[in-house]
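Note that one protein chain is taken out, while the other chains of the complex remain in position.
Now for chain A:
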Amino acid sequence: MNRHAAGPPGRDGREPGKPYRDPPTAPRRKRVVLADSRAPVTVLRTVVELEEQTSYGEALVTNFIRSQLKWSVLLGGIVLAYLAALPALFYFVPALTDVSVAGVPLPWLLVGVAPFPLLFGVAYWYNSKAERQEQAFVALVEK
């Protein structure tokens, strides 16, 4: 989707009942567009390689996907390790359940409260990491 579609409806002049009308002047000079002026002048060689799936482009993509997946697995693993450890911990060390912090028992804090900030923190970390990796990839491709 290009940027025009993001605007409020009707801006693209396609609203039913309001057809776009040329100003009432005599036939004007026509503008002939041979190339989209917004597009970069030089062809991006690497992007073409990606599209045409040359072995170089293929390796580039595979590498990039692998590094994205690595971070997803790593961060997901951190959260999973924390959460999966809790039931086992309470099962094997029942004494923990008697500990309380500020009147609230430790299990309630560890299960009912602590995961929420942890989840948001990890998600925030992943988000910035993934965006940075994508920027690096774009820079690599468009250099």
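By our rule, a contact is a pair of C-beta atoms (placed from the backbone, for glycine too) under 8 Å apart; a residue touches a chain by one contact, two chains touch by 3 or more; residues count from 1.
Here, contacts and distances are computed from a predicted model.
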item: Protein name, per the UniProt record, of whichever chain is missing from view ("succinate dehydrogenase", "Branched-chain amino acid ABC transporter permease", "Cation acetate symporter" or "ATP synthase subunit a"); value: "Cation acetate symporter"
item: Where the missing chain touches chain A, by residue; value: 1-3, 5-6, 9, 14, 16, 38-39, 47, 50-51, 53, 58, 61, 64-65, 68-69, 72, 75-76, 79-80, 83-84, 86-88, 90-91, 94, 97-98, 100, 105, 107-108, 111-113, 115-117, 119-120, 122-124, 126-127, 130-131, 134-135, 137-138, 141
